[in-house]
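My structure is below; once you've seen it, I'll send some questions.
Incomplete set of chains, arranged as in the complex.
The letters A and B name the chains in turn, as written, and every chain counts its residues from 1.
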């Protein structure tokens, strides 16, 4: 079941679970995957930038991808295959597809600057992985420092029939969605799924601008599922009410570096991860940060019961 | 009344008001300044990065600074004097102080990389403006791409007795405040006012970490004043309640480029600016963006009456 431009809904970005000693935690992979399916995610994306993918060696990355893919069953799995070179990218892409992935995701290397460099890179990447592999274009200038205009995105999509989805996390990016959807209305851009990342910080309005759903790693993917559904059902106020209740925590999780620590901390509190450990180099949470997150959760729980988590003792952390 | 390390409260970052034809709008300068004073701001900061300062020529910058300073009366005025070279920086700094400014603000030029380059730059800047001019260190890596560790900030402050305030807008930055306050506890850093920028996105927790107040341009400075006061009074829940109600709009205004347009649009709706015009190159608002901001204001108005603004007709914009 390969990824198509009709893909929509919520794709959870999965963290890579580690044990405290840095080994990969297969049990948590399974538990996370099952949870994503239960709460209604249409897919799961693994080995993304925030999935600590660069901290795995090649064999580990292949093992992690395969485990998620096998467990995902009816959900679609997308594997991040960004790499400094095409040989490694191709290898992971082919192997993932053979294992049953729905598609792969590619981010531009930070050195790209001009429109031509960018479009040329993705033509070569498509050739490298093979044009039978559906792929997701990741547009994330804040971290990658590569800026793609809507016209450049259109060019990339029109150059590669196998590019079926945009992971939209430009910031600010609301007008970009509007412009891309306008290209489709005027016939210059073919169908393309647009799922939104950036921690979900603008998901409320991104849906209204024409996005098809969410692809991000916020620690309450179940909320993402709800907001996407409410928004698609035209329940604007209800969508914003739920979103706004989560916004203080979304905002808090959106801090670079700290964000992943917070995410893993909450996922552990939710019983999904056995450990909140990151591989080096990685941030760890201070007591004050933990207290702040707990406070945000307690405030959130007044509106959304899913945030009513048993307070974890500091000793247990 | 020069700026001291005891400065606290809310300093509003003022936009530079223009007429539709790009001329400077003196009447709006006066109106804005009076408003800041009425709602309880302790100060006003002019010619900041988002004040479109680089779009003014030298004579205009001097005129704008002087007008704000003269009107501010009991409020303290801080003038942004960041410049590509020390000659221009010195000229604007001396002229502003002569006109009655409380101090000046200096951001590092984007080319600085190493700790030594950064500390050396600020020693030279202090020498350039004269050590009788109190100054504010602006720490804003997201836009300036200069990263200063807490130790580097300590070094800068200890090198220059006239550095009396930190405009804190690192992101993430909560631990930075904690670390700097820790330096003061261990005696390695002298007293320093810390006011927080970054659009106010983390003001709720920044206050709890030990900040002295806010210095940012959010379109409801009156809310900043309230949150700072509630937080200082130990009213944690009330501070967060008010802050969280504004957070969807704070978040929306925090989009680079778009943010200033939104800010000027709301300030015009509030009757403070005659025009929301920016000088080129500048963003303008689409109809959809305006509708989104109006929707956010209407939601906010349910909690905070100050956001209950007469809807402006599209024709009038």
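FYI, a contact is a pair of C-beta atoms (placed from the backbone, for glycine too) under 8 Å apart; a residue touches a chain by one contact, two chains touch by 3 or more.
Source: prediction; values computed, not measured.
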(request) Please report the number of identical subunits in the complete assembly described by this file, where 2 are shown. (result) 4
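By definition in this document, only the chains that are shown with their structure count from here on.
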(message) Between chain A and chain B, what distance separates the C-alpha centroids? Give it in angstrom.
(response) 33
(message) Going by the contact rule set out above, which residues of chain B touch chain A in the complex?
(response) 171-172, 174-175, 178, 201-202, 204-205, 208-209, 240, 244, 247-248, 251-252, 255-259, 286, 288-289, 292, 299
